[in-house]
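Only one protein chain is missing from this complex, and each of the others stays in its spot.
For chain A:
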Amino acid sequence: MHGRPRQRAAGETSGAENDKELSKVAELQELIPSILHNHRTCCYTKEALMQNAKLLELNPEFYTAWNFQKRAVQHLLLSETDEEAHKRIVKEELDLVYRALKVNHKSYGAWHHRKWVIALGLSPLDSEFTLLSKVLKLDARNFHSWDYRRFAVRMKGVPINEELQFTTEKINENFSNYSAWHNRSALLSELYRNETGGKEIVQGRLEEEFDLVKNSFFTDPNDQSAWFYYSWLLGQVVAPVGPELNGTWPPHTSELVIECSEEPTHLSITCTCPLQRVTSFVSSGVPLLLSFTEAVTGVNNETVTVHSEPEVRELSKLSWRPVGFSQEFSQTWATEVRFQIKDDKSLLLSELTNFTVDIVVAVVPGIVSPGGQPMQGPVKCSKVSFHFGTTDNAAKKTIGEELMAKQLGAIGLVEEETSKGENQTQIKAGAWQVKILETEIESILELLKIEPDSKWAQLTLIRLLTARESFSRSRSERPADEVEKLQKLQGLLRELTHIDLPHSEYYQHEQSLLILREVVLDLERPTEPQHLSSLLNLRSSSLYTLGCFEHFLWVQHLDLSNNHLRSTHGFEALQLLENLNISHNQILSFTALAPLALLPLLRILNISFNEIGAHPIDTCRVLIPSNLSNHFMSQVLAGNKEVNPWEVQLVFQNMNLTDLDLTGNPVVNSSKFMKALTAVLPSTTLHTNESSECK
């Protein structure tokens, strides 16, 4: 029941109202049993139909009565052969629906019945549009009416442009019509998909849209409708249309030194790369990682080719797997290059000691996002040299210094020669985008002069500036200027936190992403070789979220202590991570740590002084694969006696930790939890109080 005033005491209702309700009660008490009886006995007499119509007018939500009505229509249509009679039957149905809608224009049953009747094809569609303009005039936001309109448009085959015109009319009647803006977004998306006239036509249309929507928020800057639409439009301009490759490990131009390690069947791997940190670790194989701008599927031997020169058979058949909870989609994909190790701890290689490897992504189509968008952008590749043998530490350092000395240009991904032409058009497209962004920034600044406290204008300005920032990045700006701009944007977000306090954590989330962009810029600055360790220090950085993972693939030691993180989602991308300090954050539950179970090299985990065990609601509970999300792990549980609580087993059973620090979490006071933890992590040193805290 919605919008009915509460009656404090029984006496408050007027006598007339009371009488009306009492007579309805009597009517319903009589009608319901007799209609259910008619329905059961398939009784479709005139009397039965009249009763049913009466019930539906009293209560259009009585779904079984609509079902009775449909059976009756089927029965009547069969018993009459005359076309006019058929039309009359249908007309009567539509009249009944109309009367029911007058009682409740949000009745699912009534609207569906109308669709069902219309789908019989015995009634003109034009009258449906007359009805629609009437109901949308009464309530322009009724989503049932809009849904029915889309149905009628489909039935009649109304062209997209014509329907788009209808939404323009609705918006001009009242800017605050989110339903119309929504419909517009759907229609335009369809139009763009079908547009064969080239990019310029789509671009021209987008520019017109900006004018329409700006008109709207200049009229009422506090109305959400236009702002959400504007935000979508902006995305249409700046966001790439499909996923792109944005990072690899080993990074482009890096040198790998591979030896046999002390550990049996394991390799010792050292990776050096100009202007990047030296990474050194022990693993059963050499990991290769690909990072994309969004989750993708279709990464395999056909879409990713790994050429080696001279050819090495170990690289010929690699099997790529998504890193994450989905078996299908991931932003990060990984594979491992395995080399056979002989008993005398030397590598079984076909005489080779040195070779170079080219990793080329997406020569053929096949890598797509969950929305089905194919991978965009020029073909990307990463060139890596492999060196085998017993190099000592000094030699490793030499390689690093040598590379430093070379002072190679920009690191990261290179584009294949063949894609140069495509690249030219990309830059041109960038020019159009920057032009739009400049115009829009002007407009929003104008609005902010009139409405300095509009949080919508403020947030939009930040987004526009951020977008312009990422476009000018490719235009080789000075890093110092960039840092200054990022800091200015952070300042704007801080202001917004004060204007709109209830949503402050959302803005702090956005701000975290800007802080991380600054971190990335800092990492790209030339540093002395001795500082190039694989530690990333983000201690006390006001982070509410972690992102930019594509830039951190090399990280082995990560200090995130004293931030505001609530989960480790996304951390699975950090496949080389060995040591994580996430103490003094806001982790609420063990399930928030589930992504860490996907890190094969993680050994030391410090989660001290979080809030595990302090909250009854676990906000990561259904975000991870478990029996609840239909990832049944019965095979795992079968060989193991069940651990209660299940979260402990789920998160920790596959971790190979040497140290786990839980100090300062309420959960350490629960003997049940600690018992479960000890059972799942028999060879891990658990730290649960400050005196035994690990260094």
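FYI, a contact is a pair of C-beta atoms (placed from the backbone, for glycine too) under 8 Å apart; a residue touches a chain by one contact, two chains touch by 3 or more; residues count from 1.
Definition applied: contacts and distances are computed from a predicted model.
From the set "Geranylgeranyl transferase type-2 subunit beta", "Zuotin", "Ubiquitin carboxyl-terminal hydrolase" or "Ras-related protein Rab-24", the protein name that UniProt assigns to the chain left out of the figure is "Geranylgeranyl transferase type-2 subunit beta". Checked against the full complex, the candidates A:Asn194, A:Ser319, A:Asn630 or A:Ser683 give a single residue touching the omitted chain, namely A:Asn630.
Annotation: of A:Glu21, A:Glu47, A:Glu80 or A:Asp522, A:Glu21 touches the absent chain (contact as defined above). When the whole complex is considered, the residue among A:His509, A:Arg539, A:His557 or A:Arg603 that touches the unshown chain is A:His509. For the chain missing from the display, the contacting residue among A:Tyr44, A:Phe62, A:Trp333 or A:Phe571 is A:Phe62, taking the whole complex into account.
Residue positions on chain A in contact with the hidden chain: 1-8, 21, 24-25, 28-29, 32, 36, 39-40, 58-59, 61-64, 66-67, 70, 108, 112, 116, 141, 143, 146-147, 150, 176, 178-179, 182-183, 185-186, 189, 223-225, 228-229, 232, 295, 325-326, 328-329, 370-371, 501-503, 505-506, 509, 566-567, 569, 589, 592, 613, 615-623, 625-631, 642, 644-647, 666-667, 669-670, 672-673, in rising order.
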